[in-house]
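One protein chain is absent from this view; the other protein chains keep their places.
Chains: A, B and C, in written order; residue numbering restarts at 1 for each.
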Amino acid sequence: MILLTEEQQMIRDMAAGFLSDKASVDAFRAQRNAGQSGDTSINNEMAEMGWFGMLTSEDAGGVDMGAQAAGLVAEEMGRNLTTSPFLSSAVMSAAALRVASETEWAGKVASGEAVVALAMDEHIKHRPDMVGTKAEASGNGFVLRGTKRFVGDGGAADRLIVTAMTDDGLGLFLIDPTTDGVTVDPVKTVDNRNAANLTLDNVQVDGSALLAKGDIAEEALGTALRVGRSVGAAELVGVSKEAADRTVAYLKERKQFGVTLSQFQALQHRAADLYTQIQTTESVIAAALKAIDEGRDDAECLSRVAKAKASKTANLAVREAVQMHGGIGMTDDLDIGLFMKKARACGEYLGDATCHAEWLLRERGV
Amino acid sequence: MILLTEEQQMIRDMAAGFLSDKASVDAFRAQRNAGQSGDTSINNEMAEMGWFGMLTSEDAGGVDMGAQAAGLVAEEMGRNLTTSPFLSSAVMSAAALRVASETEWAGKVASGEAVVALAMDEHIKHRPDMVGTKAEASGNGFVLRGTKRFVGDGGAADRLIVTAMTDDGLGLFLIDPTTDGVTVDPVKTVDNRNAANLTLDNVQVDGSALLAKGDIAEEALGTALRVGRSVGAAELVGVSKEAADRTVAYLKERKQFGVTLSQFQALQHRAADLYTQIQTTESVIAAALKAIDEGRDDAECLSRVAKAKASKTANLAVREAVQMHGGIGMTDDLDIGLFMKKARACGEYLGDATCHAEWLLRERGV
Amino acid sequence: MTDLQEFRAATRAWLEENCPQEMRQPMNEADVCWGGRNWVFQSDAQRDWLNAMADRGWTVPEWPKAYGGGGLNGDEQRVLKEELDRINARPPLQSFGIWMLGPALLEFGTDEQKRHYLPQVARGEIRWCQGYSEPGAGSDLAGVQTKGVDAGDYFEVTGQKIWTSYADKADWIFCLVRTEPDAPKHKGISFLLFDMASEGVTTKPIKLISGASPFCETFFDGVKVPKDQIVSERGKGWTVAKYLLTHEREMIGSSDAALFGSEDLVEVARDAIGLNENNQLDDPVLRGKIADFLIDELAFDAELARAKDWMRAGNQLGVESATLKYTGTELNKRRQELIMEAGGLEALEWDFANAESDEKASLWLRSKGNSIEGGTSEVMLSILSKAVLELG
Partner (left out) sequence: MTDLQEFRAATRAWLEENCPQEMRQPMNEADVCWGGRNWVFQSDAQRDWLNAMADRGWTVPEWPKAYGGGGLNGDEQRVLKEELDRINARPPLQSFGIWMLGPALLEFGTDEQKRHYLPQVARGEIRWCQGYSEPGAGSDLAGVQTKGVDAGDYFEVTGQKIWTSYADKADWIFCLVRTEPDAPKHKGISFLLFDMASEGVTTKPIKLISGASPFCETFFDGVKVPKDQIVSERGKGWTVAKYLLTHEREMIGSSDAALFGSEDLVEVARDAIGLNENNQLDDPVLRGKIADFLIDELAFDAELARAKDWMRAGNQLGVESATLKYTGTELNKRRQELIMEAGGLEALEWDFANAESDEKASLWLRSKGNSIEGGTSEVMLSILSKAVLELG
């Protein structure tokens, strides 16, 4: 029921082809087994296909194809469990840089030359509006103090966009991770993503490090999150669809008590229910991505509903997938558990259903 | 898995026999169709069997058999959709009167001579701790002002126990509904119970109307609610069991696509899941009733969990019952819809799952 | 100005002139105009509005002009819809004739049948009902027992239907009848049209648990149905029926149908429960349940919109209509449960004998039928599992 333009269909096909070839679930497993997080060796190829410049203006070196296009790529990444700086750097940081009218690093991101990570989480749950990191004016620049948690691709970043409170409200700072006082502490995560915790211990930066402050900073962060949620939701629905597809295939092939599992009506109905959930999720994600590209006001609400719904559906999809696979679903040898781990991490990152449901209630004044 | 003593088994059998004969679902339907709420004509017979004195001391004319015995009767009432002042008068009011050391009306309740209703709800949701009704000292008595909602058997009551705030904290007042300024406004309810809303417009009462105040009033009300919740939960599980039994019987008899519905695994699994929920519910109700009879501290918590769980399970039971009956389940001709209505009303009365879950959280300090 | 812009301007002007002010207000169930031989218009405005629209063929804008329709193309239909929405115009006519019989006749009827029946539908002169379900058959719609005995020029129809919506108010029925008793189950059914005033037809309303009686039992005792009142061929009625079933679900799926409910849960809860000192619903646990529901509801709104876009682009919903039917009706049941929860003790005050259809308890009880009528949720899941997932 998805209406795709010819161009969109092409992007999807290209992404599916490239990723299943170069960044498949097998590759993900190999990286994990080797103790690596993510594979940056194919960044250049992704950049060449324009993926890293989708949210960046042509003036700044991007291809400016919009959120809907990015969503198509992300969904295929979800299907393949591709670990890439796409979401953190090329979607969220690029969106923030664009609002802040920064072009140098935007261009480097688009060309695949650099990874820029967005450091906005400080709390156990996603609460980007609660910023404890302080930036105090000092000389012609600032001194930053604080900690950030679970910075996506923080371990591989050439620059970090850090949220910090200035005397004039929120500030976004572009920081070189090798600056004195910056500690980047990579962490292993359940989905083997390239995350890091960050400590800023009296980090002295130039005035030029301030990308934006006040309203513009709020807008830049808001935009980054809005696009990030919607594209992140697309990644999650990719996870859900692949988990569901593999499960349906397994039901058709696996025999128990002399018949295939697909004969069992209880499983049929659960698989069909999951299918309907995925359909609904796809719909709201498509709506959110479109609203972003059209610059509509309801993009904020839709992006939150999309992320919330995608988190819920992915959770259901992987639970059903493991349970319906039975014993073998519990083994690390089978890939299905990797999808469960991915769904958990992506569901939490940028806010889970609970987080966005709370926003909805507040917005409705209850 | 229920361990019953011989005496308990006897009570259950007697209740089942009497109610299916004299106060069955058919009788309930006939009352509704005649525009009546409840049937008081069999009160004397119930009283003779000792049902109305189960929570009342022998000194006050009761049989003092305890909450577990009352639970057995209530469960059968739930199965038969019996509308009786049992819960409001013989369980809750009797429990309150006992704590308040009132014996005259306790005796009349036990003998079936009088119905005493407990008026403690003022809000849309069950919040007996929020008492807006005021009792002001006046002469040698009090003047009461306020309103009460959904007073169980309020329409048939010879006396009302009313909660009101005095200068010395909570007070319980025993009020004659024919007193000047008392308006009893019977309401039709979804389960055709004998409920009424109550207005107290400058009601002047004697000092002797004050049953208890302060700590004793709190204890009397607390006891009434605790026993009421547990016995009410037993009534609800009766509703659930009967709805489930009728549904399972229907699945075995009804054919679709050439086979009985009982062949469909999706329905089998849902029926089995409902069965497990009912088992768990029965367990916690039994635990709550026992804790009350043993005077244990955990009775408060258990009675709340029992009522909450019973409300949840009954909701599931009747939803599954109607859906599995299909079209015919939607018709008023079939009884199953009456169970749905009963489950809704009993689920709400004395607090739904949400209400008691909130208490649990507060108790745990979160 | 393009043709479409001209069409919009002309439409807007015409509506301005012809849509009575009274017909530009939100409506509830009681305000629906169903038409039919015995229809009593609730107001002059209702009658004038129907006549004006019917004269232009705009009660059925997508039907050919020859059959009483507007003959509009897809773009024009969209523009008309937008202009009607702009002034909150009420639908001039709703009917099973428009939703169901019409599409079936357009697909399977003879030209003569189309010319005879469709204009009457379009003008609201004949109110139709649908005779599909039978007692004991439930979800097995092809298990038709009502028999039509060949008696030369006509069939003699004897049997019983159930769940016939508004049969007591309808003028004619489109009806599945077993005319070929020796053929296999699905090949022995014919799709017949006949007058409910025919001798041998009786109806009996069914009282629902909600107190309403939108459905009937319908009895046929030797009803004579001329053979030219068959749609498609003898024994091919199941093909017509299947077409209509998909169409019915599409219709359900692509409209803001009553099945999906429209009450605003948040408003209801705020009114009933109130806010605490933090401006949050004063029942934190229920508040969380409402929040979880909102996510699913808003996501489904997006799905409905997507389905409409899809159909507007000229596609069929097909089996996807089962997704919408299932998701929408299950959501509405959840909504009504939550509304009852929010309504608390007050929502329990309800009088079965005098129930109003907009009371909380009535809506709650009525919603339970959503996942049964028009194909149960279980049937929807089985359809999806077989047709989409290819399980089984």
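One rule holds in what follows: a residue touches a chain if its C-beta (ideal position, glycine included) is under 8 Å from a C-beta of that chain, and two chains touch if they have at least 3 such contacts.
Just so it is clear, the model here is predicted, and its values are computed rather than measured.
Chemist: Report, in label order, the displayed chains that the undisplayed chain touches.
Modeler: Even though it is not drawn, that chain still touches A, B, C.
Chemist: Among A:T133, A:N192, A:S230 or A:S303, which one touches the chain that has been omitted from the display?
Modeler: A:N192
Chemist: With the full complex in mind, choose from A:L225, A:A271 or A:A357 the residue touching the hidden chain.
Modeler: A:A357
Chemist: Even though one chain is hidden, which residues of chain C still touch it in the full complex?
Modeler: 278, 280, 284-289, 291-292
Chemist: Over the whole complex, note the residues of chain B touching the chain we left out.
Modeler: Against the left-out chain, chain B lists 1-3, 248, 251-252, 262-263, 265, 267-269, 271-273, 275-276, 279-281, 283-284, 286-288, 301-302, 305-306, 308-309, 312, 353-354, 356-358, 360-361, 364-366.
Chemist: Where does chain A touch the missing chain, residue by residue?
Modeler: 32, 35, 121, 123-126, 149-150, 187-192, 195, 254-258, 264, 266-267, 315, 319, 322-323, 326-327, 329-333, 337, 340-341, 344-345, 348-349, 352-355, 357-358, 361
Just so we're on the same page, only the chains that are shown with their structure count from here on.
Chemist: Taking chains as nodes and touches as edges, what kind of graph is this: line, ring, star, complete or other?
Modeler: complete
Chemist: So how far apart, in whole Å, are chain A and chain B when each is placed at the average of its C-alpha atoms?
Modeler: Taking the mean C-alpha position of each chain, the two centres sit 52 Å apart.
Chemist: Can you pull out the residues of chain A that are in contact with at least two other chains?
Modeler: Within chain A, the residues that touch at least two other chains are 265, 268-269.
Chemist: Could you list the positions in chain C whose residues touch two or more of the other chains?
Modeler: Residues 378, 381 of chain C touch two or more partner chains.
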